[in-house]
Each structure stands twice: as structure tokens, then as C-alpha cells.
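Structure in C-alpha cells, see below.
A protein chain is absent from this complex, but the other protein chains hold their places.
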Amino acid sequence: GEKLVVMAGMNVLESRDLAMRICEQLKAVCERLDLPYIFKASFDKANRSSITSYRGPGLDEGLRILADVKAELGVPVITDYHTAEQAQLVADVAEIIQVPAFLVRQTDLVVAGAEAVMKTGGWLHVKKAQFLAPWDCKNIVSKIGEVTGPDNPTILCERGASFGYNNLVVDMLSIPAMKALGVPVTIDATHAVQLPGADPRTAGGSTGGRREGVPIIAKSAVAAGADGVFLEFHPDPDKALCDGPSCLPLDGAEALLADLKAIHSIVNA
Amino acid sequence: GEKLVVMAGMNVLESRDLAMRICEQLKAVCERLDLPYIFKASFDKANRSSITSYRGPGLDEGLRILADVKAELGVPVITDYHTAEQAQLVADVAEIIQVPAFLVRQTDLVVAGAEAVMKTGGWLHVKKAQFLAPWDCKNIVSKIGEVTGPDNPTILCERGASFGYNNLVVDMLSIPAMKALGVPVTIDATHAVQLPGADPRTAGGSTGGRREGVPIIAKSAVAAGADGVFLEFHPDPDKALCDGPSCLPLDGAEALLADLKAIHSIVNA
Amino acid sequence: GEKLVVMAGMNVLESRDLAMRICEQLKAVCERLDLPYIFKASFDKANRSSITSYRGPGLDEGLRILADVKAELGVPVITDYHTAEQAQLVADVAEIIQVPAFLVRQTDLVVAGAEAVMKTGGWLHVKKAQFLAPWDCKNIVSKIGEVTGPDNPTILCERGASFGYNNLVVDMLSIPAMKALGVPVTIDATHAVQLPGADPRTAGGSTGGRREGVPIIAKSAVAAGADGVFLEFHPDPDKALCDGPSCLPLDGAEALLADLKAIHSIVNA
Partner (left out) sequence: GEKLVVMAGMNVLESRDLAMRICEQLKAVCERLDLPYIFKASFDKANRSSITSYRGPGLDEGLRILADVKAELGVPVITDYHTAEQAQLVADVAEIIQVPAFLVRQTDLVVAGAEAVMKTGGWLHVKKAQFLAPWDCKNIVSKIGEVTGPDNPTILCERGASFGYNNLVVDMLSIPAMKALGVPVTIDATHAVQLPGADPRTAGGSTGGRREGVPIIAKSAVAAGADGVFLEFHPDPDKALCDGPSCLPLDGAEALLADLKAIHSIVNA
């Protein structure tokens, strides 16, 4: 009987205005569809392929924008943190703080996040690493539980597993496998379609994507039992400053979310 | 606007009576749900892990049972063939003849199948091999098209890709990738959940399965755009003579197929 | 104390003259290096990607050429067979008959091969399939042993495992894992470097290769304990009618085989 949770917004913060615009529009869509909505944006892309890629406004300016969005639009927000030191600062603004996939095995980072959200009453959104089996998330959930006690604030997120070089695959069986750990599970359909790394056959130095695959993965994962979706939009995806190739057009959000809601209703009837 | 096609039945033919019973029940379910139904059963499991495993009644007796089922219950049937010589014999009984996954690269086998269905007006159901990329099915579709001309009778079937040792993964993006080749695509959710081969940590000599994953994969794949589903049932799955661990209980068929129909309606609206 | 076995020759038979030339030269190299030599060539490429690819001279003409090579140069030969019917015909000419990788799970084919070599006193060279774990070869060795009794004539061959789409990887730990089954193990370095299938980013319809990787894989595998090597050469690799991209130049054979012999001596000291 639970509603499908929507974590949606933009990849990296580009400007205060764009954040407001995207959040406002997605909030309205989710209100019309009666779906709980959380605004997502990153303040720092700390692991870009290339040193010259755009990384975002940084911690201070980024948290300021997120606080503004919350104040003005009244929505909860989710954003990632990258060091143990950032955990509390981020949790003081964001209801949900996110552990990046590559960092999920860093004990100090995970523990700092757990301590931070315990103080704020927030949640930890943990991206399952590309190198991790779904059942191995048990160790991460346990690390967090050691800090927080039985009310474990973990949400696990599927975002694809390494499948040979320069490719990811989403194993839909990972969703029930992670749900079996007793926590909610989301699908990050945006990052799951990325073709990671530079293709040796092209000159490219940034991470490729497959935009048309995002709705496929989102629908499949909800059909497989995902409790929430994580999606990135842009009014003009090809001009997004980061990960444009896997970014969805903002004006397609309502149709996609309506389908996802309908599938979620069927599998949770 | 197309309806979801249901290819369903049993793994290997165990007896004429059991084939009748399973077909009758599934036919009734599909009539209630208004879904096109094709009965599936194999006469020979030609690639069992172990030489002592049950292989089925063989070609002659198997085709006799399939012909009886057709005559008595008035449904089309699908079954696999394993050599070029068998192609026409099988196509003379079965509306759809199936190329086993491991054999999809055998040119003579594929060509013989194409020639056979061209005579009968039937179809070729080609299981995508565990070692094959979805876009590489193009070569198989082309081989068949060389024989049959523009009315290509190929249906491609996703049944999982090798994912490390002793595991398969279903890449849901393979479904649109195969549909892009201009042919219908089905999901064999039953075989896709198998854990192939003997696990070195157990003594086992036959192929494992994960029954609870079958509905997950089926729902996900229909959400990803599959045109049909391929499913194996048994009144008492744990007593099935082949692949019991990935076999569904017959009395659960209606609930699952109803969900699949509903998801199919949403994504094809 | 055993010597490294060399199975080497050409991919597909192109002409009687070329077969003689390649065999003569490789035989001379192996005599200088004091390594046992077996001539390899295929009479039919039964699983080419494209229906229009060159397949070879076929069974009759192919076996005639192989018999001529044996008669004239006095070397044993290895070639593959593709159906149960071909097994005895091939074993009557070739001391070693080869089960193609995709076909290793076909019980009838394997059993026919075992029966054939039992009559001739030959061997079965079984390519481990791209979808098979090394320990799962146990079932194949057992199927052959059921026919032949305790003097099991199986040689297992590593030729790469599926690693995502359009790529193979050689897991060097597979070599001791297969040797643990009590049979000799070879490395097919030529096919192990192939990039299987059509790359979606190119128009190509045949299987790619990486010639410069062949010596790397061969040396690594011998260092990992392989008892033999399987290599394909051509006087002009870029003009080879099949798999040229993974074919080695004939005049480089001696330097490579000398290195392999030296590594083999170290790891077997």
C-alpha cells in the first residue's frame, strides 16, 4: 500500500535558478500524481573521469542553494557527501544524504554518515557499488546499524553492476535481494545506463550514457519491486554540464512517472 | 495495441497425461485473460549437464504427444530442435520451432529451421545465447532472412547472459536492442534465473535455479517492452524431471499472467 | 618433465598447398625446438557470424587434404567435428578430434566423439565454452569417461570466457582448475583474443581479433601451467580467409615457441 517514492532533480547544481526551476516542475508533477517527492542535486562531482570536467559549486555554495530550494519550495532534499568531514554539514541541510557507489566500503565515511543522520533523523541513501553483490550490502547495512541501533536509516540503491569493460548491467534480481535485507530499495535508472569510462575506440574522456534506456530500466526495476526511483532531468539535456547523455528531458517527467506509478500499483496490489 | 503472447507449458515432456493437464489449465487461464496461448514442451533435453539426467521421450514419441495435444485442445505448440535433420519433422507438428541458445551460431541448423518454417508458414523462436550480445542477433536474423526473404519469421528470446561463472543476468536493455532488429522479442524467465553448471562448493551435477526470481524477471521484461513471455509450469515443481528449481507451480499461473497483462497494457498504451 | 605440446596450423583450410606449406614450416620449427607437433586445420567453419563468410572446403575435401598432409609430412593432425555423424569419419583421419566450444554441452555429439576415438585410440580436444566455468568441465569429462572407461582421452582447452558483451577474458586460474580434473589442458591463444560478434559501433559482421594479444595469452597460460598451446598461423595473416585479425605471421612462430618452451621449463622444473 506504500506509494512509490520519487527522488528526482538534476545531476550537478548548475545555478540556483535552474535548481528552482527543475524542483518546482517536478514537485508539481508529483503532486498531481500523488507521489512523495524529494529534490536531488549534487554540489560536487568528486570522481569525474577528467580533471578538467565541471565539478559543481562546491560544498558551501551548494548547501546554500539546497537550503534555498527547501525554504522556497518546501520539499525534502537528497545530496551526496564525499568525506567523513562533510557528513554532518550535509545532513544538517539534506534529509537524505547519499554515499557514492565507489565509497560504500569506506568504513569511516559510512559511520560518519550514520552518526550524522542519527542526529538529524534523516536517512542514508547508499548506492550499491558496481563491484558489489547485492547480498554483500548486508555488511554496509550492519555497519550503519552498529551506529544507529535497530531503527536502521538505510535505503539501498541499485545503479548497475560491472559487466565487462565500459558497460554496466542492472540485475533485476538484486532488488528483491536487497529488500530481503530489511531496507527500502530504489533504482537509479540514470546512472545505471551509463557506459563507464573512455571508450578505447573513441577519443572521449568522459562517461557515456544511453538516454533512451533510462525509462526502460526505471519501469523494469519498479516491476521488480523497487520502492523508489532516482532520476535526473534537465530542461535541455544535451546542454547539461555533467552526464547529459543519460539525462532525461524535464518535460517528459510526468508521462514517465505516471507509468511508473501504475506499474508500482500492479506489483504492490 | 498487440496482446501479450504467452508461450507456456512444461520443461520436458514427462507423459501424455501431464502434457494434457498442463496445457488444458494454461489454455483456460489464457482464455479468461484474453491472451494468445502457445503450448510449450521439449521432447529431448540434448544438453543436460550429466549423462544420466532424464532427457525426455525423444523425437518420435515427443512429436506424437505434441500432435495429440494440438488435436485435442486446439492450441498451437512450440518445441525445440537440435539438428538440421530434425527441423522439418518438428516444423510439421509445431507452429513455432525453437533454436536452442547454445546452437544459435550453427549456420546449418538455423538455415534448416528457416527452410522448414518457410514451408509450413510457422515461426522460428531463437534463444539468444548466453555468450551473445543482443545486437549480434542481427547476424542470425539476417541468416534466416537470406532463406525466407522479407517476411522474416524470427522471434528473438532473451534468456540471460553469462555473468561471471555459474550465474546469468538479464540485461533489460537487450529487449529494446533486439526489438530494434525488427522482430518480436520474448522473455524466457524460467531459464534466465538458472544458476548454470555445477557449483564447486556443492557436489551437484545439474543446473540450479531460483524459482522466486521467475516472476520478477517476467514482470521486469514485460515492463521493458517484451512482446511475449515464455514460462514453464508443473503441478508439483519439486517433482519435475528437469529444471524443477526454476519451475513455477501451475496453480500460480493466473495471478502472474494477470499482472503481466496489466504491465503490458501500461507500457503499450 | 613433459614437453610442451604444440597444436598449430591454420584456421580454415584454404588450399592443399597452403596447408602443406604451413605444416612443413611449423614441423621444422618444432623439430628444432624438440617440441611435439600436431597440425591443426578446420574443414568447415560451421558457426560463422555471417551466412556469406567463407566456411572451408567441407568434410570430404577437407579430410582428403588432412590425410595428404599426414602422409606427406608424417605428423598427427587435429580438426573439429560439428555433428554426431561426422565423429567417426573425422576420427579415422585425425588423431585428435575437437569439440567446438559452443557444442560442448550437446551430449550426443560428445558421446559420438568418445566412441569414435575409443576405436581409433585418439583423443578428444574439448574447447571450454565461453559460458562454462572451468570446474563445470567435470561433467563433460565424466560424459566421455562413461563411454571410454578409466583411460579418459579428454584434453581440455581454455579459449576465453564471456566478459560482458563482445569481449572474452582468459582466467588463468581456470588452467589449474581444469588440470585438477585429471586431464591435460591447452591454451587456444588465438581464439581467446577474439572480440566476439559485431561491434554495434562499427558496421562489421564478422568476429574481431587482437593479434598482438596472442603471444601475451600464450605465455601467460604456459606460465599458469598449460600443458600445450593451440595457435593459428598464416604466411600473410591479413589475407587469411577466416579470423585473420587474430592470426599470427608464420615467420614469427619460432621466436614465440622458443619463449613458450623456456617458460614451460621454468614452471615445470
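Couple of notes before you dig in:
Lettered A, B and C in written order, each chain numbered from 1.
Methods note: a residue touches a chain if its C-beta (ideal position, glycine included) is under 8 Å from a C-beta of that chain, and two chains touch if they have at least 3 such contacts.
What you see is a predicted model, and the numbers here were worked out from it, not measured in a lab.
Residue C:259 is the one among C:24, C:108, C:146 or C:259 that touches the chain not shown. The missing chain, though absent from the display, is touched by one residue of B:37, B:135 or B:165; that residue is B:165. Within subunit C, the residues in touch with the undisplayed chain are 161, 163, 169-173, 175-176, 193, 210, 212-213, 216-217, 219-225, 259, 262-263, 266-267. The chain not shown here touches subunit B at positions 163-167, 169, 199, 201.
If you put the missing chain back, the residues of subunit A touching it would be 46-51, 55, 82-83, 102-103, 105-108, 111, 129-136, 138-139, 142-143, 146, 161-162, 165-166, 196-198, 200, 205.
Here is the rule we use: only the chains that are shown with their structure count from here on.
To fit its Cα atoms onto subunit B, subunit A must turn through 180 degrees, a value rounded to the nearest 5. Centre to centre, using the average C-alpha position, subunit B and subunit C are separated by 33 Å.
Each of residues 161 in subunit B touches at least two other chains.
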